[in-house]
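Heads up: the structure comes next, in C-alpha cells.
Removed from the display is one protein chain of the complex; every other protein chain stays in position.
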Amino acid sequence: MSDFGFHLAFWSLALMTLGGASMILISRNLIHAVIWLVMSMLGIAGLYLTLSADFIAVVQVLIYVGAISVLMLFAIMLTPRAERDNSQTKVSAPAGVVVLLVMIATMWVAVDTDWGPAREGALTEQARLIGESLINHYILPFEIGAVLLTAALVGAIALARQDDEDVPIHAESLQAELDGEIEIDPADVVDPPLVSDASDGGATS
Amino acid sequence: MTTADDTRLAMQGTIEALASGVGSEPVIVNLGPQHPSTHGVFRLKVTLDGEIVRDAEMRIGYLHRSMEKLAEERTYTQNIPFTDRIDYLAAMSNNLAYCLAAEELLGVEVPPRASAIRVMFAELQRVASHAMANGTFINDCGAWHTPLFHMFRDRERVLDMFEMTCGARLTTNYMRIGGVAFDLPDELLPALESFLTDMPDRIADYEALLMENEILHARARGVGVISPELAINSSLSGPVLRATGVPWDLRKANPYCGYENYEFDVPVGEKGDCFDRFLVRMAEVKQSLRIVRQVIDTLPDGPYLADVPLHARPDPGEVYQRVESPRGELGFYLVSDGGPAPYRFHCRPPSLINLTALKEMSIGGTLADAIVTLGSIDIVVGEIDR
Partner (left out) sequence: MSTLAGLSSVLGAWYDFRDLNNLQRLITEWIAEWGPDWMASIVTGVLGALAILGLIGPTLLILIWVERKVIARFQQRYGPNRVGPKGLLQPVADAIKLILKEQLAPRSADKLLFFLPPVLIFVPGILVWGVLPFGPRMSVADLNVGVLYLLAVSGTAVLVLFMAGWSSNNKYALFGAMRAVAMSISYEVPMVLALLTLVVFSGTMSVNGIVEWQQQEDVIFILLFPLSAVAFFFAASAELNRTPADISEAESEIVAGYHTEYSGMRFGLFYAVELGNTLVVSGFIATFFLGGWWLWGLDQWVPSWIILLAKTGAVYFLLIWTRGTLPRLRIDQLMGFCWKALVPATLLFVVVAFVERTLILSEGWDTTIALPIMAVFNIALTLGAVMLFARVSRPAELRRPARIRMAGAQIGGLRAARDIASRSEEPQFQVGGD
C-alpha cells in the first residue's frame, strides 16, 4: 500500500475515533452517546488494521462493538426513564477531575513510550503468538482474569436470580396463584344437574 | 429544581431499583384494535413487566353494528340475514338458533326433513369453524400459516357445499322459520359423500403432523389454564368449557332438531389448557362427521319448509332458545308484543362470555402465552360486538 493511502486511512480513522469520542461528551442523550461510542470503537479497530494487527482489530469489533455497547444499551434500557438524560449532577465535578487525571496519565504514557514503526505486512500467526504468550509467559494474569470473570458471572446470576414466588411464568405456579386469589369453594359452584345417569345408556331430554 | 435535588432523586431511584432486585417498570401495551392476532378489531390492553403479563384489560365495541336494535325494526323473517353476520364463521348455527327461537315463539312445527338438513348443515358448519379455529390457533403459536392453509382446504369444501345449496358461502341465510330455504340439490350428496370419505385421512394427517409436534406442546400445554369451577362460574361454554373436563354439550343436555336420535360422543379434556381446547376441537370434528353420516343415512323425505306467513305475528310472549354453536352456547332471546317485528331481540354470544375468562387465563404468563390463549378461545369479534 502506498504512503498516500496509508496516511489517508490513518487520518480519517483518527478523525472518526476522536470525533466519535467528542460527540459522546457533547450529546445529551445516553443512547446517542453509546452510538457515538460505537463509532469511536470502530475507528480504533480501523487503526489496529493499519498497524497490520488484524486479530486485535477483529476482536475489538467483536467485543467492544458487538458486546460491550450492547451491554451498555441494556443497562440504559433497564434504568428508570427519569435518569436517562445526561443531566448535570453533583457528581460531575469529581468525575471531571478523575477523567482529567486519567487523560493526563494516558497521554504521559503515550508521549513517554518509544513507539517503533509499525511492522510491514500482516503478522500471519498473530492468534498463535498471542495464545502462546498467554499460556506461557502470562499464565498467571490470564488465570486471575479467568477466575475474576467466573466470580463476576456467578455474582451476576446470584443478583439477577429472583425468588420462586416472585414471578410465576409457568402454568402450575400461575394456577396456584389463581387458586389462592380466587377462592372457589366447590359447593359455591352453580353446578348444572346431571342430565342423565350412566344407567340410562343415552341422552334424553 | 436544584442540582442537589436532582442528584438526590437519582440516587433514590437507584437505591430503590437495587432494593427491589433487577426490576423493570411496567409497560402498558395495546394489542389491537388493529393487530394481526386479535382476529378482528378487538383491543387487549396488557400491562407487562418485561415479558410477563401483570394485568389484562379487554376493550370491545370496535365492530358494534347495532344488530339487536336494528332487528327490532324488521320482521321475523327479515332478521335472519342479521344472524349470519353476528358470527360470520358459523352462519348456519346462528341461523339455526334464531329460527328455533322464532319457531317456538310462533308455535311452528318443523318438518322432519328440514330438521335433518339443519342438523347436517350445523355440523358441517362446525367442521368448517373448527378448521378455522385450529388453524388460526396454530398460527398464533407462530406457525407460518401452513396448518391454517391445510385446514382451509376442508373449510373450502364445506363452503363449496354451502354454495351449492344456497348460493352463498359465508353469510348463508339458508334457514327459514319453519324449515330451510331450499331443498338439497342433486350434486350435494355426491360431494358430501366424497368429503366424508376424505376427511378421516385428512384428520389422520393433522394428527400425524401436529399432535406430536414438540414445539406446539411446549407452547400450548399448561398455558391459559382455567379450572372447571372457575369455568362454570364464568359461564364458559363450548370447547373452552369442555377442555376443562366438564361434559356440557347442549346437543346432549337440551337436544333440539332431533339430536337425540343421532349417536355421537362429547369429547372432554383434562387440564383446561390451550392444547386441550385444540384437541377437543379436533375430536369434535370427528363426532360432527359421524353425525353428518347418520343424517345422510336416515334423511327423511317430505317437505323442507313449513307453511309460515312472511309477516307472521306471534302472540305476545318471550322465548329463549339456545343451541351448541361451534364456539359454545349460542342463545337467542326474543320478546313479542304481538307485532310483526320482535319487541326485543337479544343474542347471547358464546365468544363474548368465553372472552371474559381471558384475564384469569393470561395473567402471570408471558405476552406470547396471552396471544396463544386468545387464539385458543376462538373469538369472532362480529359476535362479541354484534
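Going in written order, the chains are labelled A and B, and every chain counts its residues from 1.
Here, a residue touches a chain if its C-beta (ideal position, glycine included) is under 8 Å from a C-beta of that chain, and two chains touch if they have at least 3 such contacts.
In this text, all values refer to a predicted model and were calculated from it rather than measured experimentally.
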Contact residue for the chain not shown (choose from B:238, B:269, B:314 or B:382): B:269
Residue, one of A:25, A:62 or A:104, that touches the chain absent here: A:62
Residue of B:279, B:295, B:353 or B:384 in touch with the missing chain, whole complex considered: B:279
Sole residue of B:54, B:85 or B:150 that reaches the chain not shown, by the stated touch rule: B:150
Chain A residues that touch the omitted chain in the full complex: 1-2, 5, 29, 31-32, 35, 38, 54-55, 58-59, 61-62, 65-67, 69-70, 73-74, 77, 122, 124, 126-127, 169-172, 186, 189, 191-198, 200-203
Residue numbers in chain B that touch the chain omitted from display: 27, 29, 35-37, 51, 138-146, 149-150, 153, 207, 211-219, 221-222, 228-229, 232, 244-249, 252-253, 265-271, 275-276, 279-280, 283, 366-369, 371, 375
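Everything that follows uses one rule, which is that only the chains that are shown with their structure count from here on.
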Cα-centroid distance, chain A relative to chain B, in whole angstrom: 47
